[in-house]
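What follows is an incomplete set of chains from the complex, kept in their original frame.
Chain nomenclature is as follows: A, B and C, assigned in order of appearance, with residue numbering initiated at 1 for each chain independently.
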Amino acid sequence: MSLIEPGSGPGSGPGSGAATPDAAPVLRLVGIRKSFEGTEVLRGIDLTVHRHEIVALIGASGSGKSTLLRTANLLEQIDDGQIFLGDDDISDPRAKADRIRSRIGVVFQHFNLFPHLSVLDNVTLASRAVHRASRVEAERRGLELLDSIGLADKAREFPDRLSGGQQQRAAIVRSIATDPELLLLDEITSALDPELVGEVLDLVRELGRGGTTILMATHEMAFARDVAHRVVFLDKGVVAEAGPPAQLFEHSENPRTREFLARFTA
Amino acid sequence: MSTTGIDARPPSSIELDRRAFRRQQTTRSTLIAIVSTVVFAVAAWIFVINTPGWSRVQQTFLNWDVAVAAFPRVIEGFWLNVRVLIYSVIGVGIVSLVLATVRTLRGPIWFPLRALAAGYTDLFRGIPLIIVLYLVGYGIPGLGVFPRMPAEFWGTIALVTVYSAYVSEVFRAGIEAVHPSQRLAARSLGLSYSQSMRRVILPQAVRKVTPALMNDFVALQKDVGLISVLGAVDAVRAAQIETAAYFNFTPYVVAGLLFFLLALPMIRFTDWYTARVRRREQMGSIV
Amino acid sequence: AGASSDSASESGYVTDGKLTIGTAEPAYYPWVIDDKPESGEGFESAVAYAVAGQLGFADSDVVWVRSTFDEAIAPGPKDFDFNLQQFSITDERKQAVDFSSPYYETTQTVITIASSPAAGATSIADLKKFSIGAQTGTTSLTAVEDVIKPDSQAQVFNSNDDAKLALQNGTVDAIVVDLPTAFYLTGAELDGGKIIGQLPQAEGTTGDQFGLVLAKDSPLTASVSEAVDALREDGTLDELATKWLGSEDTAPVLK
């Protein structure tokens, strides 16, 4: 798998190491609250993602990880708190949601690719429809991206001809085709055959090295530990603990964190 | 009778024995089926066909001479049905797409149009076609505002009126059947509501509803025969005229067979397509 | 009253220089013989040509079109100058279409077949218990409901054809049609056909008068009526009736 070239991410520091907390914040969540039918799912979340940083969101099923990512992308309206993308308060109802979403890339667990479009059309759709790139230009860049993940020969295929891992990689590439400032990944490997998980995580690793800013919810503890600069442990709608992986995974003093992690080391 | 594998190694003697047994079973099954069919046919012959009533039935419903005599008029009428069908399909396609589009319009300013489209759809899903036919076919010309038109014209209008309601409803259901995460994915890419509608949701919706649309097409194919109540001499009315002339029902059978032959390819195709869609879904690639 | 010199809109004719006459599809004996109105054979066909002559048209200028009963007497534009298929003149219908003066007067008649249980009926009271059919929208149906008043709901058919089939296959015991049709059906079409009798007029009404139907407020109504009146006065209508419909007083009037 060839490397994503530096410059394909928004920042260009090639192989930049762990981002420092004093880098510019890309996403800032302040006191986010969200209820569904009377149940409070997010109960005051504060979280900042800095430029070039990879933040892993871990937590039990139902702890609110997906909900948090969806609020960050304005797919869910929050009940209180504020969300900043760069300097803009995107939780303000006066903000243009479509404009903002085009600055954020998202990949979910399932159903990411559009089944009626070829892989290349999937990758180039946003450039053409939203950013008004010419088809030639969009396809040139799309093919380049697909080539970088070894899928150039599948460009004209439809998604259902690809394996699950190939589909997820294409979905990731699609989400970065428009140079978003931030990439949100929601358990992108949990519907995959265990064998195919590796190739998808490798791609995320590459992207991180290329400087892409990533906030990802994951159940792959090993991956979170290896790749994330910072891990945030969500428990029942609050941030129970946050810090570098080494600290959380090995020296956490929070009993809930330890209990949660214990389930993965059977 | 040889292995289907690529390396065509000879099957083991046990396997050969099993195959012989299975072949024997197949032969037995076939024999049983044949015997059973013959027995059934004979029983049918004895208990039904051989009765005096049957010759009466045959005489009344399956009279070759009457069929031959009625055929020219019925087929001419049938040709009218086919033309009405073609125009109706075109009309339904246009009107229902307009209705479905109106119903996807967002923003408060469109509220009256949306409500109107929704009301229209509801209303004409609930009223029998025959009543719409009478209302349109006899009532509207009576207003005296339209130039004189043949009965089949008004029949087509009535068919389009009713079927557009069904079909626009099918489209709407199709739009809702597209998995919500597709809409989320489209919006996450920054596509606007109408862009995701046009480029992501609608293309998938159209595929999803193809079986339902084909079903509606088959239904339309048959309801075209109802224009006869307006006086258009279509296949049904032609059959009626011929039946009255001979007091013999064979002309209806002839008309029925014509409709059946017209519908059969579509029915087969619909079944095949529906099965294919289902098979794909059951394979269930979930990523 | 030649029409050839006037323009279509002024003349009021559907086709300038032609007289377009509508009748049923199919048209039945004895009104039209063999469903060929162009031949002038059959009572209504003959009347049509006589009226055409009165209006100054040659036989070759007559154009025939077909329409259903309902279609012809529903309001709306017409593709015929006048239409004749045994339309009884009623006040309700006059709101929708114009009628010429009557060209024939008849009564409603109950007929049946020999195998029907109604075959032995001899009075209106006898008929009440039977299932009686008639064509929708006709005065025959009105006669069933107003004169016979059967115990069970009348059966109502799209056409006399359907009513006849229902009589033949036994779903109704008797049907009501106008007298000439009754002669024709019992004489030629029905095996064992039998006329039970004519229905008396409801109080204060005349018999069923057949008129030519024209579009509502047609400019031709007056001249067509004049033509029919002229034919009645010179005895042509009676002559044609005798020729094509035979004598009509052979059926008893039911009490």
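Here, a residue touches a chain if its C-beta (ideal position, glycine included) is under 8 Å from a C-beta of that chain, and two chains touch if they have at least 3 such contacts.
What you see is a predicted model, and the numbers here were worked out from it, not measured in a lab.
J.: Would you give the formula describing how many of each protein chain the whole complex in this file includes?
T.: Number of copies per chain kind in the whole complex: A x2, B x2, C x1.
Convention: only the chains that are shown with their structure count from here on.
J.: Report the topology of the inter-chain touch graph, choosing from line, ring, star, complete and other.
T.: Line.
J.: Based on mean C-alpha positions, which chain is nearest the centroid of every protein C-alpha shown?
T.: If we average C-alpha coordinates per chain, B lands closest to the whole-structure average.
J.: Centre-to-centre on C-alpha atoms, which chain is most distant from chain C?
T.: Measuring from the centre of chain C, the most distant chain centre belongs to A.
J.: Based only on mean CA positions, could you tell me how far chain A sits from chain B in angstrom?
T.: Distance between chain centres, rounded to whole Å: 47 Å.
J.: Using the average of all C-alpha atoms in each chain as its centre, how far is it in Å between chain A and chain C?
T.: The separation of the two C-alpha centroids amounts to 83 Å.
J.: If you average the CA atoms of chain B and of chain C, how far apart do the two points sit, in angstrom?
T.: Centres of chain B and chain C (C-alpha means) sit 41 Å apart.
J.: Which chain C residues touch at least two other chains?
T.: none
J.: Two-or-more-chain contact residues of chain A, please, as numbers and ranges.
T.: In chain A, no residue touches at least two other chains, as defined above.
J.: Over in the complex, which chain C residues touch chain B? Could you list them?
T.: Contact set of chain C toward chain B: 25-26, 66-68, 70-71, 74-79, 96, 158-159, 161-162, 164-165, 168, 216.
J.: Which chain A residues qualify as touching chain B in the complex?
T.: Counting only chain A, the residues touching chain B are 70, 73, 75, 98-99, 101-106, 108, 110-112, 114-116, 125-126, 129-130, 160, 164, 167-168, 174-175, 178, 191-192.
J.: Taking the complex as given, what residues does chain B use to touch chain A?
T.: Chain B reaches chain A through residues 179, 181-182, 184-192, 195, 199-200, 203-204, 207, 285-287.
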